[in-house]
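Only one protein chain is missing from this complex, and each of the others stays in its spot.
In this document, chain identifiers A, B and C correspond to the written order of the chains, with residue numbering beginning at 1 in each.
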């Protein structure tokens, strides 16, 4: 199939479907008509999008953890704990790393080892192996709606099984679940497989069933400039909408500078809306998610709480529709359910305490919003140009050209030419703009910001700054100063 | 002796001194000349004011815990732990509640019971009973400078012993350590005994020894409007300066609304300077302290961390010179040293992460600063008027008249006519202005703010709002909404 | 049956006034006749007030950590003063530090309190207990 940003016909979709379902024995369990009927039976209170809509209307921020363990009963116990002891508004099911790579044999081995050793030997829930019935046991066992969270380049079978399994939200996208999560997978391939996922979600929508879709905002989670992650989110929203997706949550990973973080969420919401309207998807609902600090965490739990709380404050003041919560175990390993619930309670406390406050829209904040939007516009317009108006085709070429470029990514499809670093106030800027299609004005802005920092630190602008910034958090800093 | 805001003569001071030192056998240990020599031997790095000056110059925020246990060795172990494991920049010695009331017999009993039972039976360090030598063991055992923190209406003997004992900072004042901490002590009495303390500190200053003095900012810690606590801090600064104090740290207890908290610190610093200059104390150094949330805490430790972190954020964004740190055990009891260090580490992480950020001085913030200053001006000018230009005499009359009025205070000397409540955005306003000498404009401002909230909540303005606000934090809220 | 009378106060050298003011308000709202002694109340003051008002219960708060020292002997003094069997509650942050509540409860029950309440007990709980114990 040739990639283009055009809605797939039913034939194209259903002919590929047979092959997808044959990927693992549990694929046979999926009967789309029955699945639609099952989804229809899920009450509104347990549908992801309904909860988001309600929060959006009230202007409140919902809290959601990450969590997934290999065995069904353990996973149910975990989710129930996060709901009752953590006060999670929305629940996740985080998928293990083998499933993410379609290595279902390895996942099966992990399930068996987990049973044999009596402890988790996989870092998530292998939903494909557990099949539709297994998924329904999970989604039916809790009060809150449940989302699939993963990092899967080819998530077609996972989507089939989990949506039939009663999940009402599905994270990921052709860029955001490729470049940070894979090494050798062509962008073209993942854009195609994610068109399938979106077409599937769109099919459910056509049957009157809301399926929330969420591009993965934080990408590599490490010094990602807002313009890069916002551009990717908007592109993924556009290609998803074309396939019939109607409910999108666009995301952003906290950078740590409050003004920049609030500005990024404002810019993301406004600009996604602008582009969606421009391309005719006015009927799409757009909500936002802020991810608490996605980079390396401090090991000490008290310090980790501080990082968690600062993310909560940013989310609350930005009025993001939801916030994805970290735990005090983040630096160490997959958290216990108690640690996970503690992260949620700290987050809930802060989010609710700040429910009545928001960041004032002063000129500093507004300037930052406009700066981000200008940069995003450069990237997306160039991408459209490269694709002769087709955003999907343009994306493939944009990655080749380094017009879209994600820092610290493992993927060979990524140019890896840009280098981010913090400015004197901790905002993430570009030390090297690589091949990002920026105007001279924008390039000057970044250079000046980094030079201002260098001047204060009495050193030359260099890659060492970025390294220092990566380590800064473990020294309780945001900006990696030379003496630290 | 008659109260007036005039520097005591040496005779007045030294004649009263004999009687003060006779208050408990350890008083005999104090030899002022020897004490001055001892203080001179303390290196700059271990002097409170030096550390504050340095922080002020760099624009950073220092962190300081509260801590005190009955026995010397335990107390030293505690302080060392807070220094090494908590990263405290400044150390405290919190005095027990019997000593605060000059009940040294009871304190002695508490020391003995603590030894007998093998656990702390006093809620702080009984410094008077431990005497000068005991205090020197403490202050000499740690790297950071140590401050006396208490709540003692008559702290003359405590000051004599602890300053001779090598402490380089002393908290309290004639208002702030009376109204929140006593029931029946006339304001006139405490203003006089605190003139003694300030005269003593001033005496050390005259010998070239910096002694930091800190009025207790948060008062009752519960819905105290910034204008009330700022006015009290400024008055105490003025009377202290008159007695020769040269190094003052004025304080404020976090209310929870970020704009109001930052504004309160800005207003406090600016306006203290203004009044000090007006009355001829241009040579006084003024620094600021923000106290993390001083009201009732949530019991859950994860939630307590969130409250602690929000206070840290406010302190950092306000660029307070130091922040007083709470612990995850706050709601339960005097914290273990581990819990105390955890509070410090969380605070340090956030303070240092935000070191490079500050709150933008936009019009909303500026309006709030001006509002607080206007209110404070009404209170202080009226107080001066009542005292015929003498701020000390005026203060006594101001309390009688309810011109200064502290909410929820135990003291019978306090009018108790004002009633605070939060506005729709969580800022503390006045539901009832009592007899505060406000202009019609200011009274209208408060009424409008409270009515705006009532309208949103669909209820009448009433005392129930204040009650709901007091309980709000334990329901993870700042504003006590009716349905919560 | 008429209104029940409660003597309320914070014992010892304790000045924590906020909870006391709230309890006063809540008990009054709940239909009790409250004699509020405020903060820094001595054992003798409780007893005098209870005799004078013919109180049905004495409600002792202690927040500041010296509760153990301050409450010793109160039951005996009540007995001596002719208040034998008067209902006595104690609540707050009763001991120094964070301790398992069971231990604290045991200790204060041994001292003669009928009910012991942990930190942050909401007024509703106390009111329900009072209504049960006093049949009000």
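Please note the rule applied: a contact is a pair of C-beta atoms (placed from the backbone, for glycine too) under 8 Å apart; a residue touches a chain by one contact, two chains touch by 3 or more.
Since this is a predicted model, take the numbers as computed values, not measurements.
Within the full complex, the chain left out of the display is in contact with A.
Across the entire complex, the residue among A:232, A:245 or A:331 in touch with the chain not shown is A:331.
Only one of A:100, A:130 or A:453 touches the absent chain when the whole complex is considered: A:100. The residue touching the chain not shown here, chosen from A:42, A:78, A:122 or A:454, is A:122. Within the whole complex, the absent chain has one touching residue among A:8, A:181, A:194 or A:216, and that is A:181. Although one chain is not displayed, its contacts with subunit A can still be listed: residues 97-98, 100-101, 103, 106, 109-110, 113, 119-123, 151, 180-184, 220, 222, 295-296, 299, 329, 331-336, 339, 408-410, 463, 467, 470-471, 474.
Here is the rule we use: only the chains that are shown with their structure count from here on.
Taken pairwise by the contact criterion, the protein chains link up end to end in a single open path, with no chain closing the loop. Chain B has the C-alpha centroid lying closest to the overall centroid of all protein C-alpha atoms shown.
Top contact pair of chains, counted by C-beta pairs, is A-B. Chain centres here are Cα means. That of subunit A falls 45 Å from that of subunit B. Taking each chain's centre as the mean of its C-alpha atoms, subunit B lies 30 Å from subunit C.
Centroids of subunit A and subunit C (each the mean of its C-alpha atoms) stand 54 Å apart. The multi-chain contact residues of subunit C, meaning those touching 2 or more other chains, do not exist; every residue touches at most one other chain.
Multi-chain contact residues of subunit B (touching two or more other chains): none found.
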